[in-house]
Structures are given as structure tokens and as C-alpha cells.
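Yeah, one chain of the complex is gone here, protein chain that is, but the others are all in their spots.
Which chain is which? They are A, B and C, in the order written, and residues in each are numbered from 1.
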Amino acid sequence: MISVGIIGGTGYTGKKLIQYCNSHPFVENYKIYSGKSAGENLYDYFPALVGLVNDTKINSVNDLSYEHDLYFIALPHGESLNYIPALISNGKYVVDLGGDYRLDVEALYEKWYKYSHSSSYLLKTKTYGLADYPSTNYDDLKLVANPGCYPTAVLLSLLPLVENLSEKILSVSCVAYSGTSGAGKKAKTELMLSEMDGNVKAYKVDGHQHEPEILQQLVKKGFDSSFSFTTHLLPVATGIYLTASVHLNESVNQEEINEIYYNVYKNSPFIRLRNTPPELKWVVDTNFCDINVTVKDKVIIITSAIDNLIKGASGQAVQNMNKLFGWDETFGILNKEIKDAAVY
Amino acid sequence: MISVGIIGGTGYTGKKLIQYCNSHPFVENYKIYSGKSAGENLYDYFPALVGLVNDTKINSVNDLSYEHDLYFIALPHGESLNYIPALISNGKYVVDLGGDYRLDVEALYEKWYKYSHSSSYLLKTKTYGLADYPSTNYDDLKLVANPGCYPTAVLLSLLPLVENLSEKILSVSCVAYSGTSGAGKKAKTELMLSEMDGNVKAYKVDGHQHEPEILQQLVKKGFDSSFSFTTHLLPVATGIYLTASVHLNESVNQEEINEIYYNVYKNSPFIRLRNTPPELKWVVDTNFCDINVTVKDKVIIITSAIDNLIKGASGQAVQNMNKLFGWDETFGILNKEIKDAAVY
Amino acid sequence: MISVGIIGGTGYTGKKLIQYCNSHPFVENYKIYSGKSAGENLYDYFPALVGLVNDTKINSVNDLSYEHDLYFIALPHGESLNYIPALISNGKYVVDLGGDYRLDVEALYEKWYKYSHSSSYLLKTKTYGLADYPSTNYDDLKLVANPGCYPTAVLLSLLPLVENLSEKILSVSCVAYSGTSGAGKKAKTELMLSEMDGNVKAYKVDGHQHEPEILQQLVKKGFDSSFSFTTHLLPVATGIYLTASVHLNESVNQEEINEIYYNVYKNSPFIRLRNTPPELKWVVDTNFCDINVTVKDKVIIITSAIDNLIKGASGQAVQNMNKLFGWDETFGILNKEIKDAAVY
Partner (left out) sequence: MISVGIIGGTGYTGKKLIQYCNSHPFVENYKIYSGKSAGENLYDYFPALVGLVNDTKINSVNDLSYEHDLYFIALPHGESLNYIPALISNGKYVVDLGGDYRLDVEALYEKWYKYSHSSSYLLKTKTYGLADYPSTNYDDLKLVANPGCYPTAVLLSLLPLVENLSEKILSVSCVAYSGTSGAGKKAKTELMLSEMDGNVKAYKVDGHQHEPEILQQLVKKGFDSSFSFTTHLLPVATGIYLTASVHLNESVNQEEINEIYYNVYKNSPFIRLRNTPPELKWVVDTNFCDINVTVKDKVIIITSAIDNLIKGASGQAVQNMNKLFGWDETFGILNKEIKDAAVY
């Protein structure tokens, strides 16, 4: 049993983290920390949680101590830097849901996040915690950079192909659509229902900060072909749908590709390989990533779907916690596991 | 630990029942029965459930035996009649999610459901299982008529007032809006997204079959004022939102009304009394009924919200099962209860 | 042919006014005026209008002169007061889409709009411009207070009944649902798609500023029964759906009620009396008000639907302009009229 600190508990991902910690069998207790919202009650932010969680006090980040075993950080980009170095140097486990430690190369932060990194020495010791990918290593680890929502969908969909077929790939075009909750809770006219209802739009077509994160991981596995990544907003609150069009320089067949994916994911409880393209609603409110791979001669179309706030953030973060402590990765996430583990 | 039979497992409420039974701590096993879908796999109906439930075999209702302790019936109106008498005479517990046993008066079935009731002797021994209402009695009981979705919202909102203030009531106007899932899964042009997206409409304004069900229960508590009930479709899949406008013949004050509701529901874990009108999303995917009562001199406006498939059907049905067996009514419904009960 | 000034052109109603003026056969030219947005181009606010309107310059309200024949004012409550007295004293026609001149009684502005009225002498000479109601008088008139969106729906639905049956009415409960555009374009977290998608909520249950406006007009026609009015938000951008439950102290029959409505509206081109409850989408993007009246013994259920930005604002405003100038009230609104009028 461990104690958990949740820093930044009043956003969409914070809400999910609190719910997970509240029901996780091995989380003995948790505390919520915030800057602006300190002293308020969680129920004022999330009336839906009344009756569902036990601890609703929002503590001040100024009172943050080292009393917890693990800290989830759910803060805007650039703010995790203020807390993580001290937590790590005090021997604490940290899962950072923001982007501050995802990139390996210090210089990229200036380009993509517009700040100078103040604790770049941690970039090398952290793990990029793509929890469902079998080769992700959790040994001797304290700091996990939880992947971005888009990169989670893209990497889980493409890595098996890149690892096994990179030399045959001519080009990869990723077209991803996200629900509006990916843009956070801050009020913006362009995200109001009056504007987005019945609407769709591409955004950041000239460059999204998740693109270097994706390429960093693909290149590590040998990818060096032409790549594009275009992001869009859907008129739904939650979910990411990815369509990756992979053009090859020679034919492949469906069976060999199926086998590649099966072998990579056969022990991954949250990856569901599908015979048909998934529907977004199959994964909303779950930690699953559903993937279909359709081979058409020299083109492969991969479609996949995740919940951006769960698999793309808080669910994967809890999964990363489970892996850090050597627990079953489904604990606290899938009810059935809790039930099986229980003795009545 | 009991064994459960679920008859009619391929509709929206069937899906939820299966999920509840799958994770309920005191349901040792369950079997799914269907007419048309016998022999098929549950995953073909609900791809979202892959990895979430254990038993996915759809058995034939023709093979229905008395092996289970309790049966949930989730069939269209008129079909429960084919199974319930035999189950009851064999000493089984039955929770019927359809309307076949909700009304006490045989003649009303001809008027509202257009059939002649073949087992009217059961109408008197059944309980109308409004699970959250404290005075609902489960002693010596085998057959529970699970309330309709609209009646659940209306009765939980109005009964405290009717029980305590009926002589002051001039008129009650109930205006209820439901998500489209309340109309079932059968394909109809008027329920397609192309038609309902951005749309709203009233329907059955000249008479909805839930109206006699509501009045039956109100009248039992002394109601005899003018009453109206109008139903509408919302452009959302799930949820019911009720606005009850109660006109009085004399003033009341907010405090006395608050006290009435508090006293009725102080021990009801799924009723959340609110200081402001609830939002529909606070209750979607939960078994809660959120209620706000606002007093304006001689008018009381009650707004309430439920998930039509859970509180208005399957969640309440499981709650009724819990009550039939004397278990905590939140078991299998609220995760936290499962956690508290577990010994690791 | 007249010249029109549009003050406040960058909101949702301003957009519609510009489109109407651009295509109106008797509007020779129009100018757009704004405070904050002066100097900018209309296309930056409404990219959808590119290619659809001729004049896109946003002029400063500081440069407002008396060059136009008629002025539409589409400003937030309290701001029309700054412009209207001078326009009226210079002999101009004014249609005010805000609430500043709708109420007859000066004191009510302090209660409902929280300001002291600076030109209350105009309250008596203005007309409350419920354009589709036959008895609205436009003679010798300069200032039209364009009705609020909710009052338009409520009054068009109830006035025929109140005028003819007021002594039989026990109570009237109005439950109205509006799309989010009714709340304007200003960014608010609670109006973001992430919050409102799949959501519904009642708001201002303890008092909406449209309630005194409605009662003022009902009382003029003899209404003195118990009345309630409750407003809700729908997860759609546009439209208002009203359900008025009228409880009577004696029975009426469908035919006599039909006749009342028919006689009132037989010459109203934008009122469509329906045999079934209307659907919201029938009226969205139109200037129609669709009304169904269903009699159930001693209860009458009236359902009606309008586009809140058109019938509830800009369409009705153009209709008011047509009436002020003695033109056919459909000019500039219904295409067919334009076609019929054209000589090729």
C-alpha cells in the first residue's frame, strides 16, 4: 500500500487521477495539491464526483512535502519543472503527465515549448512511459514521462510496423482527430459548443508539439522515411481517432502484418487488435487502445482509437504506477481484476 | 454468492446488466439468454465489451432452466409474460425491467400496452421496486417490477412533496427530456443521427404509457391534483432530465421543503440533493438521481437528472437484487464499496 | 430603398442582421458599427461570410452619424441606452434587439437588469415588437423593442389562449430549452463543448430576466393565474423549444382551441400551426415559429420551436423593419418573395 500525491487536481486529467487513486486497491491514501484552487473543495470543481470519492480537500502546493511515495503531476507544460527535481532528489517516484520531460534533447524544448529547460539532467534518466509497449523498461526508475495523448495513439499503432518493416516504408501520413477536452478546461470562444457543435477543423497544421515526441520514438526503432502528422478537433468531448496511411515500396500481405501485431501485443491487456476499424465509443471511458491494420497491396491503413484523458493521460499514468511498483498493470483500472483479487 | 440469468441480453439495458453481473462481488456466475440472438457471441453485439466481461455466450431462451437464483428480464413489453409465471412458481427471484407487471390494475394493460394480461394474479404480489425510496418494501418478495425510466425520475422527485404537502398542490406539470437510447436499438429513420443531431421534439403528447404508472404511485400517497406529463427526445444518447413545476395554493419556504427532502433521502446513497439544478452529465454512467428543489413563493421547481439505462433500468435493477438478498444496496454498483469489502 | 446602420455587428445576432441587410431588396446599403472591433474586417469574425456579403468594413461607433434611415442595435443589455435617445430625437427609426426598452416600468430595470434607466421617457412611446402577433401596432412609431428570444416563443404560444380563455386558466408552466448561442459569444468554461456535449441543465431557476417581459405582455391580455417559467440549456448551438403546460379549471375541446389559434394566425406567414409537436430542426435557420396545441381534457400542452437568433432576434428585427416601412413582412427573409418580386 502506498501514499500518492496528485499535483494539479482540478483539470480534466486530474479528475480522472483522483477517481483512479480513490478506488485503487494498493493506494492507501492520496492528497490533492493545487496552486490557485488550494483551500477549495474538489466538489466545487467536479459536482459529478459527490459520493464517489473520499478525500476532496484541495491542498496548497506550497504545503507539498515528501510524505507520499509517488506523485502524479498534471500541470500545464513548463510547470512540472518546479516540482520534479526536488521530488526525485528526495527519492520519490514521479509520473509526469505533462510534456516537460518527454523529449530527450534539451534544445527541442526551446523550439516546441518555448522555454529553456532547467533540469535537463533528468531527461536521460527518465523513461518515456509508453505503458502498453512491451519493450518499455521500468527497472531502476524514478521518473516516468507519461506520453502525450496523440503520441500514445500514433506510437502504439506504428511501432510494431516500424520495428519490423522500416526499410519498406515510403511514407507515413498520420491524420488524428481529438475531442475538445484535449485542449483543457480554460474558456476559449473557439471551443464553445456554439462554435464546435457540428464542426470539425484541422489545427496547428504547420507543427504540433507532439510531432517531435512521436518522431523521437519512431527514429529510435529505425524509422527514416517521410512522415506527416496533422491534428484536428472533433465535435465530441472525449477521444482520439487516428488514421495512419503507410505507403510501402513493395507489397506485403495481411497475414504477415497481423502476425507482427499479434506478437507485439499478445500480452498487453489494454491493446485490442480488431478485424474491422474500431469505433471511438468502444474506447471512450476506458484505458483500451483499439487497433485495426488493413493491408491493401502496397498500402497499409491503420486505424486506432483511445480515450485521450485515460489511455492518453490518467489511465496510462496509473498503469505506469502499477509497473513502477511491480503490480499487475490492470490494477485499479479494470474492475474485474479488483474483483478477482478480492476475498469475500 | 448467487447465480443469475439475464433474459434479453442484446439490448442497451441488457448490456449494462451483463457488466454489473460480471463485476458484482456476490454474483458467482451469470448466463445470458436470448431468442433471436441465441448461439451468437455477445462481442458481436457489443464490441466495446471485449476484455471486460468473462462470459459472452448467448444461450437460447428455449434452454432456460431453473438453475439460477435470480432472473433479470430485459425484454420488450409483453414478452416477460412468457417467462415470469413459471419462474415465480418455481420459487425464483425475478426483476422485470419491462412494463408488464408495473401497473396494479389489469384493465390498464389493454389501454396502454394493447394486450390482455395473462398472469394478472401476480400484479398484486409484486413490488413496484422504486429502489431509492425508503418505504419500498422487499419482505417476502419474489417479483420486482423495476420502474420505468421516466417514472423513476418523476417519482423520486415528487413523492416527498406529495407525501407531505399534497393538500397544498394546485397542479403539477412534468416536462421530461430523454436521450434516444430510451427508444431502444431498433433502427428507425426518425432516430438516426442525420435526423436527431441538433434536434429536439416532444412525442406522445396525447399520452405516454408511463403516465398511468406515475399516477398510480402518486395517488397511493394522496395525490389528487391536476397533473400533466410531457415527454421529449434530446439529441444525446443517454440521460433523462426532468423539470417538474408544482403550483401551490399557498406559500411555502425553501427551508421546510429542504427538510422534507433531506428526511426522506438522508439514508439513500444514490440520491444527491443539490443546491443548484443538476447537470445531466453529472449522472450519466452512474446510478445516481440528482435532485434540486427551488421554492419561489407559491411555485416549486424541481429539476432532476438520471441515466435512463442505469438508474432508470439496469442500475436500479441491480440495486433491487441487492435489496432482495439483503446486501448493501451499493454492492456491484459503486466501486468504492467493492474496494472496502476486499481484503488484499 | 433605405440605408441601414447595424450597431454591434460582431456577435451572433449581428452576423444574421448583416446577412439579411445584404440581401434585402429594399436595403440600398448598410454600415456596420462596433466599439472594440472598429477598424477590423468582418471576415476575421465570420470567415463563413467570405463571398456572401458585400460590405465588410467595421466602422467605429464613435463615427456614428445620422446618415441612415434605420438602425439595428445588437448590443449587450444596458448599452443601447447610449445611442437610442439621440437617434430617436433625430427622427431615425430604431429596432433594438437588446432588453433596454422592452419593459414598460422603469423600476423593473433596476431589479432585473441592475441599472437605473437613463431614458425612461421612451418606454411609453416604444412598441414591443412581437412581429407575428396581429394586434401589434406599428403606426406613428420610431422605436421598436424587439422581443427577447424566450418571450417570442412563449408569447406566440400563449397569447391566443390568454386572450380567449384567461378565466379558465388555473396555472401555466413554461419549460423552455435553448441552444447555447443564446448565451452569446463570450468564452465561458461552462459553455465549452467539453462541458456541454451530451449535457443539459436548468439555469436561473430562481428568476430569468425574460420572465417580467413575458408577464407584462400576458397581463395586458388579462392573465392573472399562477405562472412559472424555467429555462434550460441544450447541447445544440441554435434553437428554442418550449413546452407550456396549461392547467384549466374546466374541460375544453381540441376543435375550439384549434379555431382560436387559426383565427389569430391565419394571416401570419411565419407561424406554422402543426398537427403534431414540431421538431426543433424544422425551424432552425428560418424565421418560422412552429406551434402545436394538444388538448387533453382539462390540460392543454403547447409545444413550439423557434430559431433563437432569427425568429428570437434578427429575423424578427428585419420583419419589424418591414412593418415599420409598410413592406411585405417576408421581404428579405423568404427567398420566394424575392423571386416573385423580381422581373427578369
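By definition in this document, a residue touches a chain if its C-beta (ideal position, glycine included) is under 8 Å from a C-beta of that chain, and two chains touch if they have at least 3 such contacts.
Fair warning: this is a prediction, and the values are worked out from it, not measured in the lab.
Peer 1: Of the residues A:45, A:177 or A:288, which one touches the chain left out of the display?
Peer 2: Touches the omitted chain: A:177.
Peer 1: From the listed residues C:132, C:197 or C:329, report the one that touches the chain absent from this view.
Peer 2: In the full complex, the listed residue that touches the missing chain is C:197.
Peer 1: For the chain that's not shown, point to the residue among A:168, A:188 or A:281 touching it.
Peer 2: Residue touching the absent chain, from the options given: A:281.
Peer 1: Pick from B:25, B:179 or B:332: which residue touches the chain that isn't shown?
Peer 2: Of the listed residues, the one touching the omitted chain is B:179.
Peer 1: Residues on chain C that touch the omitted chain in the whole complex?
Peer 2: That gives, for chain C, the contact residues 22-23, 25-26, 47-48, 50-54, 197-198, 269-270, 272, 274, 278-279, 281-283, 285-286, 288, 334-336, 338-339, 341-344.
Peer 1: Given the full complex, what residues of chain B touch the hidden partner chain?
Peer 2: Listed in rising order, the touching residues are 12, 179-181, 183, 185-189, 191-198, 235-237.
Peer 1: Counting contacts across the full complex, list the positions on chain A that touch the omitted chain.
Peer 2: On the chain A side, contact with the omitted chain comes from 170-171, 173, 175, 177, 195, 198-203, 205-207, 226, 228, 230, 232, 234-239, 241, 243, 245, 247, 277-281, 284, 292, 294, 296, 298-299, 301, 303, 305.
Everything that follows uses one rule, which is that only the chains that are shown with their structure count from here on.
Peer 1: Could you check if the interface between copies chain A and chain C is built from the same residues on both sides, meaning over half shared, or from different ones?
Peer 2: Same residues, largely: of all residue numbers at this interface, over half are found in both copies.
Peer 1: Roughly how big is the turn, in degrees to the nearest 5, that lines up chain A with chain B by CA atoms?
Peer 2: That rotation is 180 degrees, given to the nearest 5.
Peer 1: Please report how many Å separate the Cα centroid of chain B from that of chain C, as a whole number.
Peer 2: Distance between chain centres, rounded to whole Å: 40 Å.
Peer 1: If you average the CA atoms of chain A and of chain B, how far apart do the two points sit, in angstrom?
Peer 2: 36
Peer 1: Take the average of all CA coordinates in chain A, do the same for chain C, and state the distance between these two points in whole angstrom.
Peer 2: 47
Peer 1: Mind pulling the chain B residues that touch 2 or more other chains?
Peer 2: 198, 278-279, 281
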